[in-house]
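Here's the structure, in structure tokens; my notes come after.
Only one protein chain is missing from this complex, and each of the others stays in its spot.
And now, subunit A:
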Amino acid sequence: MELFALNHAWLIPLVPAAAFIIIGLFFKEFHQLSAGIAVLAGTFSFIMSAAVVMAVLDAGISVEMPFIQKIQWIKIAGMHFSMGVMIDPLSAMMLVVVSLVALLVEIYSIGYMKGDKGYGRFFAYISLFSASMLGLNIAVNFLQMYVFWELVGLCSYLLIGFYYYRISAREAAKKAFITTRIGDFGLLIGILSLQMVFGTVDFMELRHILPVYIAANGTGLLTIIGILLFIGPIGKSGQFPLHVWLPDAMEGPAPVSALIHAATMVVAGVYLVARSYFLFAQLPELLHLIAWLGAFTAFFAASIAITQREIKRILAYSTISQLGYMMMALGVGSLTASMFHLLTHAFFKSLLFLGAGAVMHAINEEADIFKMGGLRKKMPLVFVTMTIGVLAISGLPPFAGFFSKDEILAAAAAVSMPLYIIGTITAFMTAFYMARLLFVVFWGKEQHGHVHKTSYFMQIPLAVLSILAAFAGAAGYVGGFGDWVRFGEAMPEHMNIGLAGISTALSVAAIALAWHIYVSKKYLSDIIAQKMGFIYTVSFNKYYIDEFYAILCRIFIDGIGKIMYFIDLYIIDGIVNTMAALTVYCSRIFSKLQTGQIQTYVAIFFCGVIILLVYTIVFFTKINELAAGGGF
């Protein structure tokens, strides 16, 4: 059974891909059927992934001894590229997370997308996305990963722009695609450099070559390659300064935000760094940079999230912040903590997004949290599940976020105190803004008399995810996640009681503060906002990063455009037009020679013959003279 699952792991991405083709080509108009096919394919992927995880646990596959199956894909000019399946604890974990969240989101979408004209299209795209994401997880080399990396980017584009008849959705889709493209370009150059320097992009081969290379040549060039590779994750995982696309990506439907822009695609960058950790671990300076960038992103995004008003935008900034945490964990050398947080975050963040989608769905797509209010009694299930999600992300025991976030903070504290302090402050802010969201939406004055009922298709995934958000952390902690997903030696699992106590106390304090501000109104939020004046404005306007980019674009791109326009119009076109005019002028002169009179031609012809004749005679006479004179 184990061997069967491993040997057929290539079916995991292939079946959703087949579902995409079948739905896209034949059943786009059959709404129920397309959803059925997508869910069926998702179920298959999930069951296979679960079987793969079982197989990994049973067959003793470790990070050092992965299961690999590959076939040759391209062979050009002495370069071999293969595609295949690489199963180790890391990819097995990702497989099960992605396929599970994808399946739950598909089930949720049956209810959420009901009545939408693009129903079939939606399920086709979602299937394509899960196929690409699963393919990315099992990649055996950088090139395969890059192919699927681009595919998930494409799906993200398609799904952000799902409501393409809205201008904002179109703009957001373009923004996401172009911004991540900047990162992808760095990644591509990094991969090409790897191919040039090492002659291979295969993970396992590189893992063996690298120590030898570093012993011989040092890490100078490798650091540059590492930075280039890391630019890809900066774009994809929404790290500062390329995070701007992620909040706008919320133009897509809520399930898309949950699946792609919270649980799976945006963690592809984190996964890439983790997958190539054998490279990054050799470069301490780069790891330092990653840690600080992650910490900064986490803090920065959290400080924006505090003042936002749109429910999905808050969650988007929260996602950026949590991705920053994962990067920071990788930077401080704890792959286990990062992956553990990835796992728990996938559950509680997709839960929060799906809950937000359910709330918005119930009150006519209202996005502003201050226009919701008092939904506690009307949507009890959504309320309970959202509460679990908020408690999980706030890091309160015994929910999932507590274990993973604490592991990150402990890892950070072991390396650098400033990083730990930033992480802890961010955790405080996280708890505050999530509690704010919860209190504003579910407490307070009721603003909506009639609330649409949440369908069962939407309730079931919420319930399942809330169970996972509640218990996945503890299960991973007890079940020895760290012995399994790790880099190098397994780190001993020890709970730092002191650190855990501090962060729990801070989270409780943050939630209490939010309660006082937003529920009991002891301190009024408007007055605080006024007092904080400048800081509030800056945070509310997202540090004016978008405006800054707009100015940058106007100066550079428009400026270059104007120069190019001038060059094109006057220099390039000028040369071409001059050439054409010259040709016309010359031909006008030479066409005068064409009299059309045959006799003129004959006369000219004979003149030529005579000239040739004279020349020949003179020439031969000279030769004869020379010959006679003994010149030769």
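Operating definition for what follows: a residue touches a chain if its C-beta (ideal position, glycine included) is under 8 Å from a C-beta of that chain, and two chains touch if they have at least 3 such contacts; residues count from 1.
Criterion: contacts and distances are computed from a predicted model.
J.: As a check of understanding, state which of "(2Fe-2S)-binding protein", "Imidazolonepropionase-like amidohydrolase", "NADH-quinone oxidoreductase subunit K" or "Sugar ABC transporter permease" is the UniProt name of the chain not shown.
T.: The record names the chain that does not appear here as "NADH-quinone oxidoreductase subunit K".
J.: I'm checking contacts with the chain that's been left out. Which of A:A77, A:I167, A:L593 or A:V618 qualifies?
T.: Residue touching the chain left out of view: A:L593.
J.: On subunit A, where is the contact patch with the chain that was removed from view?
T.: Spelled out for subunit A, the touching residues are 590-599, 602-603, 606.
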